[in-house]
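For reference, the structure is listed below as structure tokens.
For this depiction, one protein chain was excluded, whereas all remaining protein chains were kept in their positions.
Then we have chain A:
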Amino acid sequence: MKFAPFVAAAIAATLALSASPSQAQQYPTKEIQGVIQWGAGGSTDTVMRAVSPKAEDVLDQSIVLQNITGGVGAIALNKVASGKADGYTLLMGAENPLLYKVMGLGTKDYSDFVPIDILARGTGILVARPDAPFDDYKSMIAYVKAHPDEVKFGSTGPGGLPSVVTAMIESVEGKLPVTFVPYDGDGSALTALQSKAIDVMPAVLGAAIEGIKAGKMKPLAIIAKEPADQLPQVKPITDANQKFAKFLPWGPFFGIFAPKGTPKEAVAKLQDAFKQAANADSFKTLMKNRGFTLMNINGDEAQDFMTKWQQNTTWLLQDAGLTKASPETFGIPKP
């Protein structure tokens, strides 16, 4: 009907902007598909849509982004992994796949991929509603222990940031007698925090910054070894208990991946393009504003980062009793 010319025009305009004639038969010769694991408007989506235009300029090809959601991102991952490894389909994802195996969500993870770029890492923060009867991490723990099952923690299902942060706390402090109220994302959980439906929420820093600045949430501790630039007044959790140091730094991350077997030239070109794109000032500012730490790493460095991340996190979840299968089954050694 009427929309066909409109869409065609939009596509033509996108192509016209980015596709000047490329050199003879060198990768990339056609547009690249970017499959985003999470829905439109989420943080993964925002990050990928922000980094892609610059990479398009470098590659001199357009990158067509689509969101394929579901199965905690496993649907998108399986789709890309089972597609052609020719460098024309990329997976744009977050940290979750490293937990698929132990959580029983799938048999594939990032070990079936080559990292193109791990763009940035988030930092956790523990926030409470402004009128909560405690003001920092220590007094929260004391209050929780004195009032068993009374304090309501927000959670987002096993494997999410809240479950990992909670597992860290329980590994250090022993079992926490709190009530976990499940939400489908940290956005809706932080909304619930502001409407006092829950008392404490382990969230990603970026999602909480504005609320904290406006006094709508009370920061208890940053889940890191040093204070964050964006909120210098909030104490790191290691100030309260040094035992946290062995898990840190920890945080969810965003990365771009190509299926294993992608030609070396293509991987090298993509790595270069996304490295430049993530180095752009506008991207750096966006990451800072949203409370993410820029990483921009690839190759062995990225691989090492992921290996370490997977070891730490899967064993934390295993010890907290949240996994479906032991990391040992998949040859993930205890850190």
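Quick note on the criterion: contacts are C-beta pairs under 8 Å (C-beta built on N, C-alpha and C of every residue); 3 or more make two chains touch, one makes a residue touch a chain; residues count from 1.
Definition applied: contacts and distances are computed from a predicted model.
Asker: Would you kindly match the missing chain to its UniProt protein name, picking from "Dihydroorotase", "Tripartite tricarboxylate transporter permease", "AttH domain-containing protein" or "Cytochrome c oxidase subunit 1"?
Answerer: "Tripartite tricarboxylate transporter permease"
Asker: Using the document's definition of touch, tell me which of A:Arg49, A:Lys138 or A:Lys275 contacts the absent chain.
Answerer: Only one listed residue reaches the unshown chain, and that is A:Arg49.
Asker: Kindly state which of the options A:Val58, A:Ala268 or A:Leu286 is in contact with the chain not pictured.
Answerer: A:Leu286
Asker: From the list A:Glu210, A:Glu226, A:Glu301 or A:Asp319, which touches the chain that is not on show?
Answerer: That would be A:Glu210, which touches the missing chain.
Asker: Quick one: say which of A:Leu65, A:Val172, A:Leu231 or A:Leu294 touches the chain that got left out.
Answerer: The single option touching the absent chain is A:Leu65.
Asker: For chain A, which positions touch the chain that isn't shown here?
Answerer: Residues in contact with the chain left out: 1-3, 6, 10, 14, 40-42, 45-46, 49-50, 52-53, 65-72, 74-75, 78, 103, 105, 149, 152, 157-159, 179-184, 187-188, 190-192, 194-198, 209-211, 213-214, 216, 282, 285-286, 289-290.
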